[in-house]
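Okay, handing you the structure first.
What you see is the complex with one protein chain gone and the rest in place.
When the chains are written out, they are named A and B in that same order, and each has its own residue count from 1.
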Amino acid sequence: MTPTVHKASTTRSESPIGAVRMQVAWGARLFDLFNVTLLSLLCVITFYPFYYVLICALSDPQQLIAHRGLLLWPQGFSLDAFGRVFDNPIVRSGFLNTLIIVVGGTSLNLVLTCFGAYALSRRRLPCETALMIFIVFTLFFSAGLVPNYLLVRNLGLLDSRWAIVLPFAVSAWNLIILRAAFNAVPKDFEEAARVDGANDLAILWHIYVPMCMPSIAVVGLFYAVAHWNGYFYSMIYFSDRSLFPIQLVLREILISDNSDSMMVGEASSRAAIGNSIKYATVVVATLPILVLYPFLQRFFVKGMLLGGVKE
Amino acid sequence: MRRVRLRFACALFAIGAVLHARTGVPAEPLHLPIVGQPLTLTWYTGLPPAAAVSIRSLSEQSAYQVLAERTGIRIAFTHPPIGAEVERFNLLAVSGTYPDVIEEDWKLYPGGAEQALQDRFIIPLNDLIRRYAPNFQALLDANPDMRRQISSDDGTIYCFPLLRLDPQVRTIWGPQIRADWLDKAGLAVPTTMAEWHEVLTAFKTRRVNGRDDLIPYSAFNDIGDRSVPGLPPALWPFLGPFGLAPEFYQINGKVHYSPFEPAYRAFLATLHQWYAEGLLDADFALQNNKQFDAKMLNNNIGAYASFNGSTLGRFSVMSRSLIPNFRLVAAPFPAGTDGSRHITYPPAAQIFVGRGAAVSGQNAHVVETIKYLDYGYSREGGLALSFGKEGLSYTLIDGKPRYTDAVVRNSNRSIVEAIYQHARPQSGPLVQDAEYLTQFYVLPAQIDALKIWSEGSTDLLLPSLQIDRANARKFAALMSDINTYVAEMTVKFIVGRAALDDFDGYRSNLDRAGITRAIELMQNALDRYNAKPVVTTQPTKN
Partner (left out) sequence: MTMATPSRPDAAAPLALRARVCAELVRHRLVYLMLAPVVAYFLVFQYAPMIAAVIAFKDYNPAVGIAASPWVGFDWFRQFFDGLFFNRLIWNTLLINLYDLAFGFPAPIVLALLMNELTSQRFKRFVQTLTYLPHFISVVVIAGMMLDFLVRDGVVNDIIAAFGGRRESLLLNPDYFRRIFVGSEIWQSIGWGSIIYLASLAGINPSLYEAAKIDGANRWQQFLHITLPGLTPIIMTMLILRLGQLMTVGFEKILLLYNPVTYETADVISTYVYRRGILEANYSYAAAVGLFNSALALLLLFASNRLSRRLTGNSIW
């Protein structure tokens, strides 16, 4: 939609329609300007917190504490805080654990969700509606912390990575999304494949998965992000510190930083670094996903287009 | 001849047995190693944050390695994630599988230690101590007050606690004030409410830091701390002059709850006035220690109340390069108009604050466990637990333990972090050693503080009390809402969001919420505590 460009100062107009067009153009320009300004402001607001955390992490701790006013540049430069973060015995294992959980967990999630979405799409099964209700119900009712804890304990999964993978193997929400995507695939493809003698697994693998790849990518991303950011259940189930995922380690560091009492601090000037360690930890725990996601971004819009829209 | 000798031997034996049963002489002095074959005990406790920066488990500490070598018993620790101690301790009970030793604050167990005993979560220890824990038994015999504090109502001892027997280790918290500002204003350290008002006003009106953002008196809280205080701890010293102490306190054996007392209104009025005059930090109610730090180092704050190490010591050193002439000193707890000076820091009266190592009901090596725990109360065991490994983390100079440079002058770690690589002087099942404290406190002002803060009487303070089992849950339920309400209203009254004229309405709300019942329950607990038998044998019923 390209507005016709007229200089606002032009006083002459050839015709009434020309005048209207000129006014529209002027109004459109104004609107566009306003739009760009607003969105730019949004970008700044979105970005500044990350920028702030980054420069705090890179600043010299003493100078940082003494700084007053709006912070725009790093105060001094120091990588001490990062050094201390990586000194922490469980930061490295934290990353490794999170990686394992994200890769392994998401794979399991996708396989099961695809299976479920396929089975429950296209009215294949007579019990489809009943099963959908069965599944959607769990979106609203959950047993609570203690019953889930007892289940995990009874299955012998305490202090095992399965404890934070199995109980979250399928998300009803993502299942619904993927099912809608599968339903949007034109029927002809499947029918043609059946004529050729393909069985359900083949159809799923050769038709639905390729055609709904964007939606699968989006759903996969939902799962991966949930795994990456998860800390609560590992907090409940894990005692073995070498199993802690990175967000739990981060939370420990942030909490320890806030903790008062005679445990913390004494007559030492190294105490200033405690503040910077907090920022460095945030950077360390968040950077990987920030770096990764632009590459996956291209899938998002297409995925949502095919997946969620046609209801 | 042999027959006579034999009979004589039997008689001796019999007499010995009778004597033993009668007088309770400890039958077994501690012999090391405790076990012939290596034994591993499982042990649940929180991991101190200071330790978490270097080690994954307390078993990596030098102290526990030394103990393992000497006793033959290794400890396999289970730690909850930092910040999740409360949830995980409760879930431990749910899990149905208990480690051999459980070390935690027993007030956290729903229903208290008595319920834990009833549930067979932990076992009673009196007999076991008498038979196998000579060091601990000796302490009990020498300190009847200790026995009363660490046992339940019927005299059952349920855990091996951190014992703060030395009065010096208890007076580690109190009011602190900028001595250099006092010098500039030409005033002395305040000792009464009136003097405090004068000093704080002088700070503000004379702009002793040369700026308008001066905060005469400040306070901070733990954001992560979910146990709701009725008032930020830094304001506790000002309860004393009104004859109050934080939350539950006593006057001659009668229990009161300060937020419910009429005198609380006068206290609130004073603080409200201070707040209105700008003498009290506007952020007092929620500020966390990071923000407080920033203000201190920015030369904003005149006075507050907190710990000797983490504030007095730390700020004195941190400010050396930032603020010229910076000097912090301890101020005594303020006295009331009648001259009485009350120490209003509750742990100052408590030898035992609730934390201890208990033996679980599923422990299969009870005797060995008791002996191991008892060793911690012996001189050698205590040294190991408080200082670590001789030669590595401490040396003995004139018979006194001194941390090595690796601890006090560590380039990568703060002192407390360095200590925690080797020992756990602040929380283990041991007698807290004043020696560690005096090295932890390196400044003269800190040593003085210990004396200054012990001036006054702890007569208002309650010992560590437990509500009786039948009512413990009810009490917890009552106090949960009451604490929240008190916390909110206190802040509102002080900042002026609620008018003090509504104080009576606030009191009747507290009444409606059940405070009278709660006070009653606490009174029962105190009565039972005072009536506790000081006997040395296990009560027969169990």
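Everything that follows uses one rule, which is that a residue touches a chain if its C-beta (ideal position, glycine included) is under 8 Å from a C-beta of that chain, and two chains touch if they have at least 3 such contacts.
Note that the coordinates shown come from a computational prediction; the quantities given were computed from them, not determined experimentally.
Peer 1: Based on the whole complex, identify which of B:408, B:491 or B:519 touches the chain you can't see.
Peer 2: B:491
Peer 1: Which of these touches the unseen chain: B:55, B:86 or B:138?
Peer 2: Checking the options B:55, B:86 or B:138, the one contacting the hidden chain is B:86.
Peer 1: Which is it among B:473, B:517 or B:532 that touches the chain not included here?
Peer 2: In the full complex, the listed residue that touches the missing chain is B:473.
Peer 1: Touching the absent chain in the whole complex: find that residue among A:53, A:99, A:185 or A:213.
Peer 2: Result: among the candidates, A:53 touches the missing chain.
Peer 1: Going by the touch rule given at the top, which residues of subunit A touch the chain that is not shown?
Peer 2: 1-2, 24, 28, 31-32, 35-36, 38-39, 42-43, 45-50, 52-53, 68-71, 112-113, 115-116, 118-120, 123-126, 131, 134-135, 138-148, 150-151, 166-167, 169-170, 175, 199-201, 204, 225, 228-229, 231-232, 247, 250-251, 254, 278, 282, 285-286, 289-290, 293-294, 297, 300-301, 304-305, 308-311
Peer 1: Which residues does subunit B use to touch the chain missing from this display?
Peer 2: On the subunit B side, contact with the omitted chain comes from 86-87, 90, 93-94, 96, 109-110, 119-121, 221, 223, 226, 228, 282-283, 285-288, 291, 294-295, 473, 476-477, 480-481, 484-485, 487-488, 491, 509, 512-513.
In this text, only the chains that are shown with their structure count from here on.
Peer 1: Centroid of subunit A to centroid of subunit B, CA atoms only: how many Å?
Peer 2: Result: the chain centres lie 42 Å from each other.
Peer 1: Give the list of subunit B residues in touch with subunit A in this complex.
Peer 2: Residues in contact with subunit A: 47-50, 52-57, 78-84, 87-88, 91, 94-97, 172, 220-225, 288-290, 293-294, 297-298, 306-311, 313-314, 316-318, 320-322, 412-416, 426, 440-443, 446.
Peer 1: Enumerate the contact residues on subunit A facing subunit B in the complex.
Peer 2: Residues 62, 65-66, 68, 84, 87-90, 146, 149-150, 153, 158, 234-236, 238-239, 241-242, 244, 248, 251-252, 255-272, 274-275 of subunit A touch subunit B in their complex.
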